[in-house]
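As you look at this complex, bear in mind that one protein chain is not there, while each of the others sits in place.
A and B are the chain letters, set down in written order, and residue numbers restart from 1 in every chain.
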Amino acid sequence: MDVLDDPIAAARTGAALLEVEDLRVGFAAGGRDVRAVNGVSFRVSPGRTLAIIGESGSGKTVSCRAVMGLLPAGTVVTGSARLRGAELIGLSDSQLRKHRGADMAMVFQDPARSLNPTMRVGAQVAEAVRAHRAVSRSQAREEAVELLRLVRIPLPDRRYHEYPHQLSGGMRQRVMIAMALACRPRLLIADEATTALDVTTQAQIMELLLDLQAELNMALIMISHDLGLAASYADDVVVMYAGKIVEQAPARRLFGTRGAVRMRYTRALLDAIPRLDRPAHTILPVVGGRPPDPAALPPGCPFAPRCPVTADDCLTTEPELAEHVEGHRWACWHPCQNGDTP
Amino acid sequence: MALAQQVQLQGGNGGPRDRAGRLAGSPALRLVGRRLLAALVVLWGVTFLTFAVMSALPNDTAQVLLGLHATPGQVTALNKALGLNRPFPVRYWHWLVGVLHGNLGTDLEGASVNSQLAQHLPATAELLAYALAGSLLLAVIVAVLAARQPNGLADRLSLAVSMLGLSAAPYAFAIFLIVVFAVKLGWFPVQSNSLGSGSVLSFLQQGTLPAASLGFPLFAIYTRLLRADLVEQLQREDYIVTAKAKGLAPWQVLIRHALRNSMFSLITVVGLNMGTLIGAAAIIEALFSVPGIGSELLTAIGDKDVPLIEGIVLVFALVTVLANLAADLMYAVLDPRIRYGRSTS
Partner (left out) sequence: MAAPRPEAALPGPGLLAPGPPLLPSAGVSPRRLASQRLGRALRLWVPAGIVVLILATCFLLPLVTRMPSPTNGNILDAGDPPFSPGHWLGTDPVGVDVFSQLVYGGQVAFEVGLAVTAIGVVVGGLLGITAGYFGGWVDALLSRVVDILIAFPALVLALAIAEGLGPSEVHVIWALSVFSIPAFGRLSRGATLVVRDLEFMVAARLAGTRGWRVIARHVLPNILPGLVTFSLLGIGIVIILEGALDYLGYGIPPPTASWGAMIANGQTVLTAQPEYVLIPSVVLVVVVAALNMLGDALRERWGVR
């Protein structure tokens, strides 16, 4: 049996399902070179959940779409992304298609727009089943109903015949998950999968995802801008800014011990979360300014213009992502000290 | 999309679970009802307008019938006998009543307008059907090929050909077709006078050139529209990304997902174009000697055969209004958001 099928063995031997190394993505827009992702490396193992956190435009979605091969034509992708040892970057679309939906699957943000409005949901799930396996129509139909049941949609054989607009947001997202699971992928990427949902539904969907992960022994990547989500559900966390990883650590280390966060950006994100134990009417410490233009990245640390403790070296030289403490990497010249108070 | 938005704004609710009940309360049916009413108003308006225009123009029907040597006295007498000197509202009322009873009167030659129409309608119907079906089919094929690779060879070719189709006058194109394919190559006959009766083979033989003349500009419009819509869907819509993420091949994504959704705008355009299509058909029929109601109309106008003209225009208007209505309805039927509304879940 593949060592990757046993999460404990995998953790012991350090075998990762997905290994991304120095991923870079760029494309031309309006005559300018946009560098969306600038050297990203991470790994995920089966049974583990990796959260990729960042603002809009940080490159988190682009990185994962690059791995899946879902970027528009004309995008340049370099670096390496190995799924169970098979290199994905550089494959032609028809080769990559064999993995897409089969080994690795993705769930998207807005199920209202991500499902075909004129096709019944059951048919869309069945289509996912037949995409990679030579299965008869009736068999695909049965499997689709089973998948709908798996994602806890009540009365799945009824729901099979309905259209997306007839379902609630949470149900639609379950359908998306069912489609993603059709061929039992090893890797599931949830791209802001719960952002468009209300909080209660959000929790339900996250629970579902985690249960399914355990049941199917999948590696799960969750992309989000919500630190709270990462804290609650992720095993490892990667924080991205301006196309690079700026902090990387197990979730427990980052969010558990107060002050374990080193990178100023992550610190700022944490501080911006409203808290009940602060006195009433305290002004929320929001990070001012905006992320840099990916077509005109400044020299030095990309966060420097917005950082509270910018120094000269921050403006001239870009800090490298290095493992300063075991299991915890960050890229900052003047990180928060352990136990630093804002 | 306007229809879908309209319905959702009215909060179309699914109604009771039972399917018939759901249909009765469905927004689709209410929409259909409203559209039908509007169509009736339009139909009435067109007939009234036709009648008004015909009456407003100097009308010497009696003179024509009696010939050049008739005395003014004879003309007046005939006018009175034909009822042509009664006031406008009276004449209109009589005509309207007749129409509602299905009687369109008699033309100047004494034949019943109804029978004239019945005789000539099949040819026009065949011609229109051939032109529409052919241009739609070709348009879908070409648009799909073009959208597969935007700015590729198929795309550029299709754009060039469509531009030609849009810019060429149907009558000029028809003449060109006749010269090349009928006269020089002899593949098709020059005249198509047995369209509307006759075998499938003769239909194909005689119908192809006239249908091509009519269909070329149609094909151009449909192709341009469909291609633009397909490319837009492929580039902007999220569900396309989902389809790709499933691992579907580009053709499957294009046909099973994008094309499905693009058909909507295409259908509306087909309906809207019916009015101009019929007008163009008249000229083509004259060119190819097709015995349809279009060429009948031209002769009727030349003869100043007012009853016949009114009858034919009524048919034209009816077809246009029905086509528009049909397009609207098909939209409602095909778009599941309108057909089913929101269910309580």
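Assume contacts are C-beta pairs under 8 Å (C-beta built on N, C-alpha and C of every residue); 3 or more make two chains touch, one makes a residue touch a chain.
Note that the coordinates shown come from a computational prediction; the quantities given were computed from them, not determined experimentally.
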{"item": "Full-complex contact with the absent chain, from B:87, B:186 or B:302", "value": "B:302"}
{"item": "Sole contact to the chain not displayed, among B:139, B:154 or B:321", "value": "B:321"}
{"item": "Hidden partner interface residues of chain B, rising order", "value": "2, 38, 41-43, 45-46, 49-50, 53-54, 57-59, 163-164, 166-172, 175-176, 179, 183, 275-276, 278-280, 282-283, 286, 297-298, 301-302, 304, 309, 313, 316-317, 320-321, 324"}
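Going forward, only the chains that are shown with their structure count from here on.
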{"item": "Computed distance of Cα centres, chain B from chain A, in Å", "value": "52"}
{"item": "Residues of chain B that touch chain A when the two form their complex", "value": "14, 235, 237-239, 241-250, 256-257, 260-261, 334-337, 340, 342-343, 345"}
{"item": "List of chain A residues in touch with chain B within their complex", "value": "68, 70, 72, 93-94, 97-102, 105-106, 108, 110, 113-119, 127-128, 131-132, 162-163, 165-168, 171, 176, 179-180, 182"}
